[in-house]
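Note that one protein chain is taken out, while the other chains of the complex remain in position.
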């Protein structure tokens, strides 16, 4: 296994319970649009990056003239760490990145890993409401969310792609992990789905978040994130090694 | 060899003689339809899963909101363990999975591994009766089944695919392994073939099983399992590395 | 190098001089048709198989309901061991199989390894007589065969495919190896060529063999072995990594 | 990791602050045209080459009848080392070459690594002025360049290709690295862009350089470097593993 390092500028102190929010490029970019919005809207501070040149493509993310790893950790100074990827993750690395995130969560004493993703539905264009679901690696948390009236439990089916190994590793390591799944486009960026996921997230963790702005900027977001969507589109079929990436 | 772990919730005590029933996606999904029916009909309890993120595709099986490994072990509280896979096994992993199953069987003191599979026949659509055969790794067991009048012995030919390494490993480890082979469709789910295999199985092991229900639900089963059939269809040619998967 | 084991039911005692006859699927299946005929006609006893699940395709050979490795050793109770493969050998394994055979021959104190193969000729269809040649890894044996009037020496050219590493390894290990080469079809099973090779073999080793039967059953043999021919056809170009498999 | 050696004829003494200028084949060959011009115009002395036959293609660069490694180090006898590649770097080696360059820079006590590259723009043909940007791995150096009025900082975007791992490794090793980025053609050699980059470089480091000559010889340079451009064209898409190589 090639080495994956987390380069930390400093180590933020977290209050309990604490959360790791994960946004990876996937169907509709629902997760990355959500985490990017969190970072901007809540003014989160970047404090660490993933350094793994042997397995990641040779791409650096540039902001204000400074190049950095495109896989970054942010925190809110309280109880929340956000992991956001500015690039599509090659299929071959998702296991190692998942393991790195879980080890990171354990080191920081994090209680709950929350992933955000989209579930492509055929009638997305004509849909007036987008259903949301929760999938977890243990019964307690999913039922809690259902009882809070935030989201239904996902029924029977499959989850494939970069969030699957996070579920799998965290289960083995006895760490809570849930995925907020919102109906979405497959290969069009879907800020509306992200807004719904964020709304569930903010109620579950308990912090105020106005997602109106995200809906207003939807068109702009779609434009800005076009490049990432096209990268991700190439990885999507590989995520499931030839299998339909369905949650049926 | 990458690591394959069995994560056990608990270790059920088995009476002797004991059996491991194996249902893997293969021609006509004859094996997995059979084991899925056993799990439901007999109300078997899930107690273990295979954890092998390095070699399995990143897919989790979700039921009632909870994500788990798609490779699961069930038991009946007495003498039977059922291994069922909810995903098609990539060609590259079947040797390792076979080895894992045999090591598991030895650890649990299991006396007999029984696999279920289909053998595609060209005239399946017009067939009024489906012939069944038994293949074993030693003469005693196959002759016993023939004497019991349950099934004929398979004549001369080949068996290729995921059940072949199970035969091979168990032979080396001096463990009995038989395969119940029923004539079937190639790439259409075939519950009728599964029903015949289950009928032979229940008589051989000696437990009552009404397979009528399976035949009644045949259409529903075919529909539900379409996704798995399409995954499996992609692996079938690879199982035999370009060789016709025939038992001729 | 992945492990290749020989699983022996027992170890037959050989008289001296002793011979290992090798029949591998190759041009015209000349070798495997010959060794299969020897096994049947001389009533040879199977006593060992090659177990190498990590490198061989997942295929078992079934006879009378019993599944076994398709790479088998037989003996005649006296001075002859026959190695026969019921499957085409993937290009990637021929070096390891060659090494395994030579180590086996040394362990059993075998004096001479004799391979049988075909050399495709363009005018095979119209040929009334099929020429035969002998290739060896040292001068003494090839000249002996020539002096016995059994076959001409092969002139200048190349030999490519599964028999080449056997020549090469045995040369390094100071073991005699000759190949009986008979003009044949390329990708049609050629029992006539096998009959000629067997006739040379029986005279060289000194045992009576009536090959008339093989010629009578020629049509039946061709039919039975069609599947193996089609497997082998896929490997033939790989044997020579893109090079014409000529002996020119 | 395969071995990469630097074969040094001798070790030049550098005055402080010292610079490593890196010219690798990339968009418009902006970097290699620049470093080749520096070598010729400043009469730099070759003193070392990279020896890595296991990972580099089997190509030697010949000058005046003498064959040498195509990856060469030159120095100016004072404060500057230039690394120039006469061949396109295969995608698979850019991480190792980057690591080798940074280790080399550390060994020589170099203070600043300066890479030169082009950023393809669609309207290059009609452009009357070519914008330049600077990207760095820390704020201090990029701001210094901006304050000197030499170049704007690059805004938000990505940098992909052989210069990305140099940024990444040097960041981890706390070594300053900046990239001078000039608008250029994608797959036509662009000496005009190189001239602009060189002009920024000479002002930043503080040595006189007349780039007029480069502009005069532009046509000749384009002709001479055609072969390298065509090699590089094949690598460009791989540099970004299927991703658009944009700085957007």
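Some notes on this structure:
Letters are used for the chains, namely A, B, C and D, taken in the order the chains are written, and counting of residues starts over at 1 for each.
Methods note: a contact is a pair of C-beta atoms (placed from the backbone, for glycine too) under 8 Å apart; a residue touches a chain by one contact, two chains touch by 3 or more.
All figures in this text were calculated on a predicted structure; none of them were measured in a lab.
Among C:21, C:94, C:116 or C:209, only C:94 touches the chain that is left out of the view.
Only one of C:167, C:182 or C:195 touches the chain withheld from this view, namely C:167. Residue in contact with the omitted chain (choice from D:11, D:59 or D:148): D:59.
Residues of chain D that touch the chain left out of the display are 7, 51, 53-54, 57-70, 86-88, 90, 227, 230-231, 234.
On the side of chain C, touch with the chain left out of the figure occurs at residues 94-95, 98, 133-139, 142-143, 146, 153-162, 164-165, 167-169, 171-172, 179, 239-244, 246-248.
Everything that follows uses one rule, which is that only the chains that are shown with their structure count from here on.
Between chain C and chain D, the superposing rotation on Cα atoms measures out at 145°, rounded to the nearest 5.
If you average the CA atoms of chain B and of chain C, the two centres end up 37 Å from each other.
Chain A and chain C, compared by their mean Cα positions, are separated by 59 Å. Arrangement of the chains shown, judged by which pairs touch: a linear chain-to-chain path with two open ends.
Contact between chains, per the stated criterion, is found for A-B, A-D, B-C.
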